[in-house]
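The structure under discussion appears below in the form of structure tokens.
Part of the complex only, each chain left as placed.
Per-chain numbering from 1; labels A, B and C assigned in written order.
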Amino acid sequence: MSFTYNRLDKDNVALLMVDHQAGLLSLVRDFSPDDFKNNVLALADIAKFFEIPTILTTSFEDGPNGPMVPELKETFPQAPYLARPGQINAWDNEEFVAAIKATGKKQLLIAGVVTEVCVAFPALSALEEGYEVFVVTDASGTFNQTTRDAAWDRMSQAGAQLMTWFGVGCELHRDWRNDIEGFGGLLAGHLPAYANLMQSYNQQSQLN
Amino acid sequence: MSFTYNRLDKDNVALLMVDHQAGLLSLVRDFSPDDFKNNVLALADIAKFFEIPTILTTSFEDGPNGPMVPELKETFPQAPYLARPGQINAWDNEEFVAAIKATGKKQLLIAGVVTEVCVAFPALSALEEGYEVFVVTDASGTFNQTTRDAAWDRMSQAGAQLMTWFGVGCELHRDWRNDIEGFGGLLAGHLPAYANLMQSYNQQSQLN
Amino acid sequence: MSFTYNRLDKDNVALLMVDHQAGLLSLVRDFSPDDFKNNVLALADIAKFFEIPTILTTSFEDGPNGPMVPELKETFPQAPYLARPGQINAWDNEEFVAAIKATGKKQLLIAGVVTEVCVAFPALSALEEGYEVFVVTDASGTFNQTTRDAAWDRMSQAGAQLMTWFGVGCELHRDWRNDIEGFGGLLAGHLPAYANLMQSYNQQSQLN
């Protein structure tokens, strides 16, 4: 029962952001709104920092589901953006899959709203096609804890790996020496407790 | 370790509603009564919407366990209805299994009360017979969170997939264009937060 | 330190429903959506059952706050309905206060969204003017438990009485013999666990 640790590799990974839309976000109740907003934007900043090909998609964005959160559009102005005409599983949208294949990557980070549908469905489809799937669980939200637990179990049993944005960032970065200030700044912007450590440290450095 | 994603297929799935009886429901404490009622009826409405063959069964309905909740009888007036004379595992009731086989379906959605018995026992029996089993976890209730966690683990390790009613509905529907109004109405009736989105949207559409 | 128990009196009470609007409801996170919807509609049904003068008010209903939930309009088609042009504390709206005074009642039931603003502000204003104030806490929602706890404390210390819809209904009804079937039906519609008791009871009565 040998195990191979295929780490997230910034040269071999793409990010799928699925249905982070203003209306759908009001359904998310397994995170506080502040926490969830921070998690989603942290993941976006990580993708930008590591220049990871990112694909955005929405479902019925002109209806009650509402527009994609504007910060995502701003962070990824050049990213493929697929407003799906009706497919619930984004993988059923041929352009979406084509955009993924065009990246040439074999590792997929997936986050979305709601977890058991907009994340789980394309995650299972991607696994079937042989991709390595990493679910960014804290940038994915749903109705409540019960729904989340069931969705996580289904994806995990199918072979998806459950991660969170901080772990994703660290596994991609590998070594602080690759860019101490850049990565530190990214963390400080999304981890208030880490920002506090840095402020105390910096003040004391200046005082001495 | 390849994975095949056999999606829920409305033409190949049957639903088993096991022991949703008025007395037994008083034992359910892992959901609020409002949430649980809504989840059970949402699942029933999904089955009706997709015309999924549904089989109802009860245990000792003339005793303390009480009658099946009336909304289920009303939703499925033509469904096979098996008042079991004593078998705890519904799969031990030959007529129940015969009714399932008569549907000719290979995917089974199962929900019931209580989870670790009325759901888990037939789920494990169905897995042994080669069915694909999808447990509708939020339409299945039990005594407390501990009991639920143990039951989920046992079923998941045996190969059952843990889902919730919303995921079931979406995986069956596949594409909103198949029936936007019908499916939207179904969701609005069981997701108050989604109904709110629709009301805001509709009002604004009228105003403009 | 003598205490006088001024019970809720159906001939001396009015109900204020403040800002139960589709948009604002998406902010409520101290109840599950199913529970909160049920609580609000239960309170409305109680007011209708006891023919309590009810006043509806909204804040910026043509903007992001959204329209009042349609069930409330339907339940109270004749009720004064005040779409406030900007006042946050409904009591600052002269027509709203006039409508209250027109009822001639001295006891006020208040529910709204969000608790610490739309409920607390008019509650404190009403207390200052000498009304007896009963906050229907479970038909009032807000961002989280912390916010709720603070709001409850502020209102309670000012003299408001904290109630829930079931207690309101029972204190108004006083004696089941006033209308057994009517009140029982009301409870069955909003307390699934009580509905279950009634179904078991009724079935057994028919069997015997």
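Convention: a contact is a pair of C-beta atoms (placed from the backbone, for glycine too) under 8 Å apart; a residue touches a chain by one contact, two chains touch by 3 or more.
Fair warning: this is a prediction, and the values are worked out from it, not measured in the lab.
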| Total copies in the complex, given 3 are shown here: how many? | 8
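Just so it is clear, only the chains that are shown with their structure count from here on.
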| remark: One chain's C-alpha mean falls closest to the whole-protein C-alpha mean, and that chain is B
| field | Centroid-based (C-alpha) most distant chain relative to chain C | value | A
| field | chain A and chain C: spacing of chain centres that average the CA atoms, whole Å | value | 41
| query | When the C-alpha atoms of chain B and chain C are each averaged to a single point, how far apart are the two points in Å? | reply | 34
| task | Going through chain A residue by residue, note those that touch at least 2 other chains and give them in order. | result | 26
| remark: The answer for chain A against chain C in the complex is residues 26, 29, 32-33, 144
| said: Taking the touch rule as given, give the residues of chain B at its contact with chain A in the complex, in rising order. | reply: 1-5, 7, 30-31, 137-138, 152, 156, 161-164, 166-167, 170-171, 173-178, 180, 191, 193-194, 196-198, 200-201
| chain B - residues contacting chain C, complex | 22-23, 25-26, 32-38, 62, 64, 66-67, 69-70, 191-193, 195-197, 199-200, 203, 207
